[in-house]
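Note that one protein chain of the assembly has been removed; the remaining protein chains are unaltered in position.
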Amino acid sequence: MVSQDPGVWVAALFIMMGYSIVVKDNPFYRFAERTLVGVTAGVLAVQGLENVKKLAITPLMQGEIINIVPILIGLLVFFRISRKYAYISRIPLSMMLGSGIAVGMVRSIPAEIIGQVKGLFSPIPAGATPIDYLNLVLVPLFVICTLLYFTYTKEHTGTLGILTKIGRYAIAFGLGANFGNMVMTRTNYVIRPLQIILYKWLGIKV
Amino acid sequence: MAYLKNIVGLALLALIMVFYVITYWLITRKKVMPKFRTLPGLLALDEIVGRATEMGRPVLHSTGRGALYSSGVGTTLASFVIYGEVARRCAKMKTELITAIGTAEHIPIIQSIAENAYRSENALEELKYENFVFVGGSQSSSNARIFALLEQRKPASFIVTGGYGADLCTLGGAGRAAGCLSLCGTTNTYQYPYAVAAYDYWLIGEDFLATAAAISKDPPQVANIWAGDLFRFLLVGLIVIGVVLAWLGFNISEYLTI
Amino acid sequence: MEMQEQIKKLLTNKTFVQGMLIILLIIPLARPLGLPIRIDQHSINFYNIIENLEPGTKILFNYIPPVVLMGDLVPQSIPVIYHLFSIAKERNIKIYFVGLSVADGILQLLDTEVFGTIGKPEDYGLKYGEDWCNLGFVAGGDIAWSTFAQNIRASIQYDRYGNPIDSLPMMQGVNSVADFDLIINCGEYNTMIVRHWGTPYNKPILVLCLTGAVVQDVEPFYRAGQIKEYLAGVRAAADYEKLVNRPGRAIASLDAISISHIFLIALIIIGNILYVMERASGRE
Partner (left out) sequence: MGGISVLRKREIPMAIIFIISMIFVVQYYVKGVEPLDTLTNTLGNWAIIFSALAMGIGLINLIIIHGRKVMDRKGEWYFDAWLILIMLVTFGLGAIGGTEDPYYSFIFNNVYQALSPTLFSFAYLYMCTIAVQAFRVMNWDAGLLMLAGVLTMIANIPMVQVQTGLFVELKNWIFAVPARGVFTAFRISLALGFVLIGIRVILGVERGYLGVEEA
């Protein structure tokens, strides 16, 4: 039973137009592409506006005058359109950058450096098999070798050369596992639009 | 009452700074310049722009997505640095450069980087503003837009740097199907296998972040990377000691959480 | 030699490979075989944790799957939320939905995809504001996460439906992440959850993640004890549908998943055989 819902029809037609580039570039695909770019820009702008409303406009309406400041500073970015005063647009941009770079810097130390290093310190479990012993050695070994692989100021020769070589192979192996596991996620990207077509539009029951 | 927290983190940060001061002092005063490991991806920049010049076709550079206030902004900045280098080379070789910009707030920065690069090569009049293409802000819309750019503008080379998700693989595949010579740079651990498989040259992880320093060879930059390496060796030492102690039954993790 | 070239040309042809794949996926989706499945240990552990929740547990559920990734995330959340709802009433479990993300938050998915499939919480006897609530979407990356963790009222004043959060009875005495007993994340940013909510407040975290995220985002934290248990992708969703005895879309898509894996493995193997043959003929 084909769907009676116009929304589902629109969705299904757009999905098929999107996949039509598989065959070759064609006007239908170009139509879908322009639609997507336009709609995405619109949707993101609306989400941005919602954020501005929530964070600045609503409190401003309630009389917190200070909230006009971020809006005014934020609007400075539009000076980019003028050639002469383009540099003014850097003020809000550098304020954003300052917060991002600092937060990224300080917070990654405890969670990612200390936290991960700590996670390596595991005691020998009771009743460990030879495999367990081997794993206990291998995990830190791979960590160290991979870490050393990213050394820049020392030539990869001698002991360091051997360790980085192990690191290289370990990286290849790890990336392979990651790649293989990713296939599952990516299959689902394809399944989702097909499900809309099959189940919602064509009304196939499974 | 104010007091310090996250002390171990602070100590490590301070340690990196101390290393930085030492390495900077060594480079500027003692003239000890460390030897930089070569990054193949970086050497390829000339080849990539050169190919486009030879073929008389444009270079397409996609600079990635990412809010400037997010903690991953380092990736975006590294991408901007590489973009500056590409723009400079394109300006010098009079090769057309098309820029696909993923996040709206990057547009002003990208434009001023390009203006600056073209100005330094006295080619400001060559810069075409319609070549700054905003690709809509999401993975799918940038995929859609870049597929179209690859079809319509037929670039000879394709550079993909900065913050990406799964589209890194898509773009690489599309670039390869369009016959482009491609380079990618990213720090997204999810995408490393695809970076390696789908591109001709790649810069992944810390390699990508260190690019700027590797390009400039500026003493403060090199000292910074060197300090990082010293810290890395220290960390390796800490791991070895900690792991062995843990095997022997002493767990030092408690001391690392203050 | 001719033939080799032809096969290679065909298999590197975009239209052939991609068209073939789409057709191969459509068939099993339309007519799934419904083969038996083997339930993963992680899914069983996850199920047991939810099944054995203490009465009165307060759950902070960060539900923010991005539109493009919903194919892998939403199917798992449906049986898990169903499980939570079906035990919530008798054990007085309180569920606080919230959506923290970097920039784009799509809260509609909870209404359309989840409640649209399993029914509204009210159908399970849960009352809005007392047993469950939706605190809405907060944008802003690291800073938003840490602000929310320290002081919920500093980042949220109104819930998704515009009620002041102090008017919700279940928000009384809840000021920071420290006041919750369990954190569940269904979204992209597992690192952020660990960094700002889990580790600083020492709270157990359960994660519904992408299959592709397991190796790099989840396993390191899981092994280090920073994440308690995880479900990964549609595969785990199918397990969970089986565990809660409520078959859905995830089980139906398993055949398609098998096909796509086999297709890719075949392509890789053929590619390598061609490569070996090329090299052999090159040496002659």
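We call the chains A, B and C, going by the order they appear; numbering starts again at 1 in every chain.
Just so we're on the same page, a residue touches a chain if its C-beta (ideal position, glycine included) is under 8 Å from a C-beta of that chain, and two chains touch if they have at least 3 such contacts.
In this text, all values refer to a predicted model and were calculated from it rather than measured experimentally.
Undergrad: What shown chains come into contact with the chain that's not displayed?
TA: So, spelled out: the chain left out of view touches A, B, C.
Undergrad: Determine which one of A:V23, A:I73 or A:A128 touches the chain that has been left out.
TA: Hidden-chain contact among the options goes to A:I73.
Undergrad: For the full complex, which residue in A:V46, A:M61, A:A128 or A:I162 touches the chain that was left out?
TA: Per the contact definition at the top, the residue touching the missing chain is A:V46.
Undergrad: May I ask you to list the residues on chain C that touch the chain which is not drawn?
TA: These residues of chain C touch the chain that is not shown: 8, 11-12, 14, 17-18, 21-22, 35-38, 40, 67-68, 70-71, 103, 108, 112, 139-140, 143-144, 147, 150, 154-155, 211, 214-216, 219-220, 223, 235, 238, 254-255, 257-258, 260-265, 267-268, 270-272, 274-275.
Undergrad: Take the complete complex as the reference. Which residues in chain A touch the chain that isn't displayed?
TA: The missing chain touches chain A at positions 7-8, 10-12, 14-15, 18-19, 22, 27, 30-52, 55-56, 70-71, 73-75, 77-78, 80-81, 87, 90-109, 111-113, 116-117, 119-120, 135, 138-147, 150, 167-181, 183-184, 186-187, 189-190, 192-193, 196.
Undergrad: For chain B, enumerate the residues touching the unshown chain of the complex.
TA: That gives, for chain B, the contact residues 1-6, 9-10, 13, 16-17, 20, 67-69, 71-72, 74, 77-78, 80-81, 84-85, 101, 103-105, 107-116, 119-120, 129-130, 132-134, 136-141, 143-144, 147, 166-167, 169-170, 172-174, 176-177, 187, 189, 192-194, 196-198, 205-206, 209-210, 212-213, 216, 218, 220-221, 224-225, 227-228, 231-232, 235.
Throughout what follows, only the chains that are shown with their structure count from here on.
Undergrad: Please give the pair of chains with the highest number of C-beta contact pairs.
TA: Chains joined by the most C-beta contact pairs: A-B.
Undergrad: Among the chains, which one keeps its Cα centre farthest from the Cα centre of chain C?
TA: Relative to chain C, the chain with the farthest C-alpha centre is B.
Undergrad: Could you tell me the distance, in whole angstrom, between the mean C-alpha positions of chain B and chain C?
TA: Going by mean C-alpha positions, chain B sits 30 Å from chain C.
Undergrad: Using the touch definition from the top, which residues of chain C touch two or more other chains?
TA: 14, 68, 103-104, 140-143, 212-213, 216
Undergrad: Got the chain B residues that touch at least 2 other chains?
TA: 67, 69-71, 138, 140, 189-190
Undergrad: What part of chain B is in contact with chain A in the complex they form?
TA: Residues 6, 8-9, 12-13, 34-37, 67-74, 77, 104-105, 107-109, 111-112, 134-138, 140-141, 144-145, 147-148, 151, 166, 189-190, 192-194, 196-197, 205-207, 210, 214, 222, 225-226, 228-229, 232, 235-236, 238-240, 242-243, 245-247, 249, 251-253, 256-257 of chain B touch chain A in their complex.
Undergrad: Note which residues of chain A are touching chain B in the complex, please.
TA: It is residues 18, 21, 25, 30, 32-33, 36-38, 40-41, 44, 77, 80, 86-87, 89-90, 93, 96-97, 99-101, 103-110, 113-114, 117-118, 120-124, 136, 140, 143-144, 147-148, 150-156, 175-176, 178-179, 182, 186, 189 of chain A that touch chain B.
Undergrad: Which residues of chain C touch chain B in their complex?
TA: Answer in residue numbers: 14, 68, 102-104, 140-143, 212-213, 216-217.
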